[in-house]
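All protein chains but one are shown in place.
For reference, chains read A and B in written order, and residue numbers begin at 1 within each chain.
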Amino acid sequence: MSSVQIEIQLIASLVAIACAIPGTFLVLRKMAMISDAISHSILPGIVIGFFLTEDLNSPWLILLAALTGILTVILVEFIQKTGLVKEDTAIGLVFPALFSIGVILIAKNANDVHLDVDAVLLGELAFAPFDRFLFNGIDLGPKSLWIIGTILAITLTLLITFFKELKLSTFDKSLATTLGFSPVVMHYGLMSIASVTTVGAFDAVGAILVVALMIAPSAIAYLLTNNLKKMILIACYFGVFSAITGYWLAHILDASISGAMTTVLGVLFLLVYLFAPNKGLIAVLYRQKRQKTEVYLLTFLLHLQNHKEESERHVQHLNEHINWRTVESKSILSLAKENNMIKIENDIISLTRKGKEFTTEAINYITTNKSTAIEDMKDRFFLFRG
Amino acid sequence: MSNRTAITVDDLTVAYNYKPVLWDIDLVVPEGVLMAIVGPNGAGKSTLIKSILGIIKPIAGSITVFDKPYKKQYDLVAYVPQKGSVDWDFPTTALDVVMMGTYGSLGWIKRPGKKQKKAALEALEKVGMLAFKSRQISQLSGGQQQRIFLARALVQNASIYLMDEPFQGVDATTEKAIINILKELRKSGKTVVVVHHDLQTVPEYFDWVTFLNVKKIATGPVKDIFNDDNLTKTYGINYKVSVQQ
Partner (left out) sequence: MTISEYIELLFNDYTLRTISIGTAVLGALCGMLGSFAVLRKQSLLGDAISHAALPGIAIAFLITGTKNSNTLLIGALISGLIGTFWIRGIVKKTHLKSDTALGLILSLFFGFGMLLLTFIQKMPNANQAGLDKYLFGQAATLVENDVWLMCIITGISLLTIALFWKEFKLLLFDADYTKSLGFNTSFLEVLITSLIVISIVIGLQTVGVVLMSAMLLAPAAAARQWTNSLSLMLVLAAIFGGFSGVLGTAISASSNNLSTGPIIVLVAATFVLFSFIFSPGRGLLFRQIRFWKNRKDLELYKTLAFMHTIAETHENISHPHAVKILNNFQGYTKKSLQKLEHLEYVTIKGAMWSLTEKGYQKAKNLYNQQDTVNE
């Protein structure tokens, strides 16, 4: 591995981490699409900033462009408040307009601006190591590394300092307000970080792929854990993993690095989406199937308890009145029998003592809306589960 | 009151994401009653109505409307959804919304004509909203929006009216106007089922009541079953009926 390769992977990894941290909070706050809006609308800020500073890596340019990002958020919120259009439409109107201005500015000044449309969408990670940060003639490494490193350091400092406040304002806005943490400050603080990070990462991975780096690792982490700290760590881990794997994939295919990083993230998300232990598709489908059987069983037991008359407790009744298909009713019946909840005499079903106890308790839990407690109850009563 | 039953609910169980909200409900609504469904929040009142209308698919049980499945009886049932369930900023007028009540009887593709417009105007007049027929619906007050919804159901000219909290967020005048229309409907032999929140007004407004809290607690004439015992069973706390019956 040459030093250029190492530097590229280092930059990509830092970008991934810097994006994953604000991304996690955006996903949790249901504002993922705001990152899409910011990443597009900073473009005019970058172009104008470039006219003024003539240096893509100037901190002034970064601040100016980040300001455009925050302006976008304010503009979107203003339009939402007017009630002229529905919430999402406001986002969908603002960013294409600003992005268009950026694209046109670039095209109009193609000769002066060292920016082209491909760079806007994909970034130029491959060239990042060639723009060196020189201090007194000493080579201190690529400029991008310094920029994204600084942003990451700021983000980390803020994250650690305000972790409690961020957590509270994300999960319980009203409590945060009563405790004196202004959600507005937190909101705009987060938006500012997201904007600055987007600008810093823009150079490396381009407008739309910033969105991927913000949302995808966080979404993957969201499917794997319920703990905020773990979620941030997992998101960072998957971000870095995709950065390094993506680099080598791009190397093999001789294609865009950021495109490859996103593709790796896509594959990772697909895998986690399918196989995540609790929240993955397969787990969810399996759980739903089991819950379905359980609800059917409970329904059936409750029915037996409610109806003393024999006509309602005949085996045939299951199909006719409760309106279940034969297969389902048979499996429910055998499940109840296996667990000694019912006994059948001459095709008439009645509850055993265990069945009665279980049903009574179950109803109690459900009518008092404590359906979580029922899980523990099921463990106590069931030997066989459907 | 006739001896026919308007709605029969048999062993109905409904679950959202396999979490039960209605459990083994048996319910018979006789024709010609004005019935309130009462119960605490989350008791499944709206769910019951939506299940009768086939909007929600139950996991067990069956429902019949005049002894046939609802699928064959669309034209016999009118529905007044909760006011908050729709976007009132939708670009349409009061008359237009009321006209929607005729769409069911028109069926697919066929457009409403003069006859439907006349019916809609009559319904608007009945709820006292004729003057507002060309108003954009967001420019109506909460009570007026509720009247529009009622008019839309009236246009359906159904035998059964199912209403989800028609008194929520309306002014006193509108509440009186609505209840008068409901009483009129009952007089002409229609069946009216209302999800209701205000226990105080149950004896005054209704002649039939169903207590619901996930399970059915009781159903019957208000004068027989609207008592502390059933209220306590439904709401879980010691309940005293403060209104003399």
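Here is the rule we use: a residue touches a chain if its C-beta (ideal position, glycine included) is under 8 Å from a C-beta of that chain, and two chains touch if they have at least 3 such contacts.
The structure displayed is predicted, hence computed values, not measured ones.
Of the listed residues A:Lys86, A:Lys164, A:Lys289 or A:Lys354, the one in contact with the hidden chain in the full complex is A:Lys86.
The omitted chain makes contact with just one of the residues A:Ala16, A:Ala119 or A:Ala219: A:Ala219.
Hidden from this view is one chain, which touches subunit A at 27, 30-33, 35-36, 79, 82, 84-89, 91-93, 96-97, 99-101, 103-104, 107-108, 117, 121-122, 208-209, 211-212, 214-216, 218-219, 222-223, 250, 253-256, 258-263, 265-266, 269, 273, 279-281, 284-285. Although one chain is not displayed, its contacts with subunit B can still be listed: residues 50, 53-55, 71, 74, 77, 79, 81, 85-87, 90-93, 97, 100, 103-104, 106, 108-112, 136, 139-141, 143-144, 152, 171.
To be clear about the criterion, only the chains that are shown with their structure count from here on.
For subunit B in complex with subunit A, the touching residues are 10-11, 13, 15, 17-20, 23-24, 26, 42, 59-62, 87, 89, 213-215, 236. Those residues of subunit A whose C-beta lies close enough to touch subunit B in the complex are 83, 86, 288, 291-292, 294-296, 298-299, 302-303, 306, 321-324, 363, 366-369, 371.
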